[in-house]
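Working notes, beginning with the structure itself.
Heads up, one of the protein chains got dropped from this complex, but the rest are sitting where they should.
To keep things simple, chains are lettered A, B and C as they appear, and every chain counts its residues starting from 1.
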């Protein structure tokens, strides 16, 4: 078989795979919105949490901007102002963008119009996948993979932002009343697992899809360390609270203490004390606290203060990745439809590495040695955020199972709490 | 006929009149919302402009709080949290209220639920009007008249707030595409009318319905003055702009100049310059400026600066009321369905006193001599706002014709512009 | 005697009088600063309270700008940047001004340099007064009178700003430890005095010096009213506090209640509760509260809330002026060196009209009918502030006796408290 026909076969296979994957990913975004009322689609209760309607439109804008306009001949944009309304933060597209904190003020386009926009983009994308000439295919394929992963990230945001918006409403409405629940229980005792470390390698190898911030793979020296077998639980975190953790300045980073005082934090986000009992706002409304569940919706500051209180520390991202290498990507993901972290399964070995809650690490989000951002606007995807944020690892109950991997680096500011964020303890090896 | 039966006849007549008026006023609120999409109902683009849904619920809360709970035996509230969600600012109800600047964050209750709330209240109100015992009637009647006038005020706010919300959207959508328009034209020259003044009386006589702030009627000395026959027009105001009015600090009040600089004002609200031409955002979308229309959506500061530039001043509220006494209440009101100010009709005499635009006066909003607010929460209606605001007179194209009168005192902060606000010039008699 | 020589005689007499008055006023500013340390001269603890050094320089700038530059041939400015540093808010001088909230950041020029600046201006002013040609005299004399009154106003601000700055220091230092004090005592009972009112005249007649905002004299109708014989006392105000006045929302104007909540007000400015006893910060440090002294350092909002609580109201400025006409200008002024309000003297008749505390009236600060501001920058003195402020009358213990008069209109925003501000009650005649 000639080289050309081998290439052609590879392209055809990729076309076929993406022709199946693209509509599947797209449908899932809309499925997540099915329980919403029209009124919910436009809500923005915090600057960092966008309206569902905006997410649905923005992910479509992404395909339009980076694929359809440059690569589909004769493509007609759905609406000339959407490039301004639904760009998130890409400065180099030259179009500007509607202010982030005012996304909730766009009653128009209506929900129906945004779904029309999606149909319009989907039809064009189907054509592009089917008809894109071989010369463009490599770029198109690469961008499309980014686009689909991008939409998966916004699916996670749809879940976390909807939770945020619903929790802000004094009626505490349920997103879905039919989500599975557990009976509050006691967690299994924490176990410590030892790792030898050494001169190891971390980062993506480049064979499978990964974001640019996971590369290049490189060597790093890791001293021996010990890692908790599961995430810290609600019950454990409650002890920290009951021991005065939120009032003991000596446990906190300086910026963390400032946040505690300024925000009036006295428990994780979505915890409410009612008549001496703690309740949690969830996507199915208010539920009594389950001590065995991983603590969730805590900032880096709270995770760090807890670790200090416990005489431990957070793992670095290298330690975490080292421990995760070779582990199966199993856990409680958005695919499972639980939409809430679950208690760790009993038994030996590492648990909850993937799914349930993103785990704060003690590592700042910085470029790997030799990192180069892609040129142009797409290079703004990850690189420009490499300052002031901390790395989280492992995915959550709002992440798609096929979106996450051991090398995956998520990142948020240390004060942020509205993602499904928890943490696991580590310490220097004895 | 005995006194008792005369009273009974009067009550019966009042019941009959209110049984007709109540549903008519209620229907009009809903008619104003008919052109809206569900998405529009929850919008709040400025702290002072509430979402349409909130207005629809709040006016219902007013009847529930001040009439149904105290006077309708066995009345069941529609929802126990609505007394908190839809109270506007009444401190003495003891329920507190949802923060004003977050009214746009209440996706729930849904629009349909709010309409259900209205149905619930309306049914109960019909019963109250029909069955309220004679002993309560006087209070019920008085409060109901306030309640209906209150709803009319919120009908005006529905119109002005919808305009504000739609103007904020970069797509500049039309609330109704079918509103009547005029052809831009030149205004008739301004004419000056002389008034002798003297020791006159102003304020409500107490025979017909009026708000407490219009009483007591009292004597005031007014020196001879001259009043413009019509409001200042867009064309005249454009000359002020073209003469550098917004850059000439010497024309402005100190607080006004601060507002110009801080807000970056260079024209009235809703004016947009496109390629050297001025356009106005209206309830039917963007329209070219008509020089003959009254200038609208200007602050007190802009009205005052224009008057200084023109070598004139604004009339006091006493002068205005003196001139308006005996004038017919005719003009361009919300009943006319134009929803935009219109050029003055040709001919002699005072024009545009009522309707078109509220007219800023040079009078601060203060209590009349001997004014006493009503006791309890209803006393918060007008009295507690008697500081830092200026009086406007005459109603606008968004006011109901049967809502306004010569003694009617409207009031807004001097920086506010989103009502249909214009002004008329005055000067000391030659 | 010819007209010309009569004019010449009048000019000579005025020259002689001003040659005596100018240095006397100037010396008094410096005498007020004698108790200060160098460190105190540059302090600015609130945006509305300027550093003493700035006051000393600004009043000199006033003479330089409005008199020496235009009228003294060959005058050399002391420093080319001072016209920018020490202009307060005059927009029409064209020089701009250093931001008001950063006046405390000007360590340079030093205190010694500012005193040199004063010497430089004083020497030139002496020359101008002596040598100014007759053709300019009328303008020079008028501006000089404004300049001296302007300096007297800043002398009052020196006193009130120093009090503010010293009260901000946790060491509560005394400006002067040697100020006279009184023994806490019980006030005489309040008496009510009746006034018939009628069609009266208010405003300055124009014979003596007055600010432009006091003119023109004009007729106004005043209904019969009753006025308290003295100001409300600390003891009376304490009853309001103890009755929950600061927690009873029903007593407050809406903007006033917002201020109470936002600022956390629970007593007048400078009151401190220590172990259940109330103390006042004064210019001689902390003192126990004297129930007989006029309450001082209250906002308009607090004065209005107290009046509502007491079932009374504040007088209008016309009522106050009507009552004050013909009263002697006697009282506790800055000339007396007490620098603190004193209990009312016993006996019949109106007391404390002048001196002790400025009295809030219920009148908004607005132009009198026919008012015209002077042209140019000097016209900014009073006119541009005629919005959002309330009128106070009568002067305080920080005012110069020869600065005040029955027609004098002072004005501050309703939330301001740092002047020596109190109030007197009124009511409609029985």
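The rule is simple: a contact is a pair of C-beta atoms (placed from the backbone, for glycine too) under 8 Å apart; a residue touches a chain by one contact, two chains touch by 3 or more.
As the structure is a computational prediction, the values presented were derived from the model and not from experiment.
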item	value
Chains on display which the left-out chain touches in the complete complex	A, C
Which residue of C:24, C:108 or C:274 touches the chain not shown here	C:108
Residues belonging to chain A that touch the chain removed from view	89, 91-92, 199, 218-221, 223, 249-250, 252-257, 300-301, 304, 313, 362-364, 366-367, 369-370, 379-380, 384-388, 414, 428
Contact footprint on chain C, counting only the chain that is left out	37-43, 45, 81, 84-85, 98, 104-111, 165, 168-171, 173
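Methods note: only the chains that are shown with their structure count from here on.
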item	value
Centrality ranking, top chain (CA atoms only)	B
Chain whose mean Cα position lies farthest from chain A	C
Distance between chain centroids, defined by C-alpha means - chain B, chain C (Å)	38
Distance from the mean Cα position of chain C to that of chain A, given in whole angstrom	61
Approximate Å spacing (C-alpha centroids) for the pair chain A, chain B	48
Multi-chain contact residues (two or more partners), chain A	none
